[in-house]
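With one protein chain held back, the other chains of the complex are shown just where they sit.
And then subunit A:
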Amino acid sequence: MSDTKNLFNKVWDLHTVGTLPSGQTQLFIGLHLIHEVTSPQAFAMLRERDLKVMYPERTFATVDHIVPTDNQARPFADNLAEQMMSAIEKNCREFGVTLFDLKDGRQGIVHTVGPEQGLTQPGMTIACGDSHTSTHGAFGSIAFGIGTSQVAYVLSTQTLAMNRPQVRRVGVNGELGPGVFAKDVILHIIRQLGVKGGIGYAYEFAGDVFDRMTMEERMTVCNMSIEGGARCGYINPDETTVEYIRGRPFAPQGEAFEKAREWWLSLASGPNAQFDDEVSYDAASIEPTVTWGINPGQSVGINEAIPTVASYPEEEQKGVQEALDFMELNEGQSMKGLKIDVAFIGSCTNGRISDLRQAAELAKGNRVAPGVKAIVVPGSQQVRRQAEEEGLAEIFTEAGFEWREAGCSMCLAMNPDKLKGREICASSSNRNFKGRQGSPTGRTLLMSPAMVTAAAIRGSVTDVREMLEPVGA
């Protein structure tokens, strides 16, 4: 049978340099993205060993995690953040790496910037010292997060020592209902397969639901592969992928683009492609989804009750009870109507222009509920400019949302944007871990940007479908 190889294995084989004494593959990394938090120690390792960056032209840096989203005047109020900022500026200058800094106009969250600049392309291997590097898999690349020692390996050799994972095809077919978004699809998948279900696997997301998705929606899905334990997830490149890349600053141009297009499409898993495992879900069964617990697999459809502790296998019950206690929620309770204190729209999961358009559509003509602090943090300076040109920023501010500068912000709260005390945050980000949003006892409810907007306006968790225009009325 011809073409039984799936995209993952094709791309892996093309990037294999050789087999190391340990039996691991030495894998060439086509694009290395770095940011201020996980790179300073890696550059220190290079200095210690007197090494250079092997392919500075294949390495791009931005600043995102510690960037303040209100006052960006230098030096930053936070001295530690200022130190990290100065370190990446110095490192990029000395090692010849392009840095999209705050004055550049291209700065933003690393996983927003790569795609919008056309750096992210099908068939590449992409690594970054950030677990949400899986985002770039939306283009049919193999993209995964690495630790700081590995950042040093890629800087100095453009390669990594890796074990080849197995590949699981995750199918979703059928029609998504109104008010159900890419975020709900991936939260549903993680709930079904579990937060550790993907360990040892790369996920290929396939089926007509993904075929119809825009690139930004595909990025939302692949972004959260890691929350399901899969180090990377991807979607096969198609004409949607090609058209997204066309004309972007770092995309091939003219005749080279047509050659690229042909190569990109040739990598897609064909009809005879084989997988180590396959699962599939019915799109119609997915509801707007919200998390109730302390990991992204602990979620329910908005009209479901929180499951009973007894419904879990005995060995998991202690963890489930711990989650309920931390969240101060009860089994059998509905999430609908739960009061929120903060609403956060942004992050590498949902901080792109289509997310902001969706949120603005709901925010238009409405007001943020009294007592709720609501912030919108665009994923990049480019997204911010576009949102301002389209009038979205004005809609947000008129509705009582704070309109911020680009960065990771309250997704992981390394900058001044943090929850306080026991606050509950409706968040379009990717992790609801204990303490994730900056207060050790703060609570996070993950949901789509539309659901966050609805919660901000009503002041409590809401089924966004109640606020959408009736279809076909």
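Here is the rule we go by: a residue touches a chain if its C-beta (ideal position, glycine included) is under 8 Å from a C-beta of that chain, and two chains touch if they have at least 3 such contacts; residues count from 1.
Here, contacts and distances are computed from a predicted model.
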Choices "Twin-arginine translocation pathway signal", "NADH-quinone oxidoreductase subunit H", "3-isopropylmalate dehydratase" or "ABC transporter permease" - which one is the UniProt name of the chain not shown
"3-isopropylmalate dehydratase"
Out of A:68, A:145 or A:449, which touches the unshown chain?
A:145
Out of A:81, A:99 or A:187, only one touches the absent chain, namely A:81
With the missing chain put back, one of A:68, A:140, A:179 or A:229 would touch it. Which one?
A:229
Would you write out the residues of subunit A that touch the absent chain, in ascending order?
14-18, 20-24, 26, 28, 30, 37-38, 40-41, 44-45, 49, 51, 54-55, 58, 65-66, 78, 80-81, 83-84, 87, 121, 123-124, 129-131, 133, 144-150, 152-153, 156-161, 163, 165, 195-196, 199-200, 226, 229, 231, 252, 256-257, 259-260, 263, 295, 315-316, 318-319, 322, 412-414, 431, 433-436, 438, 440-441
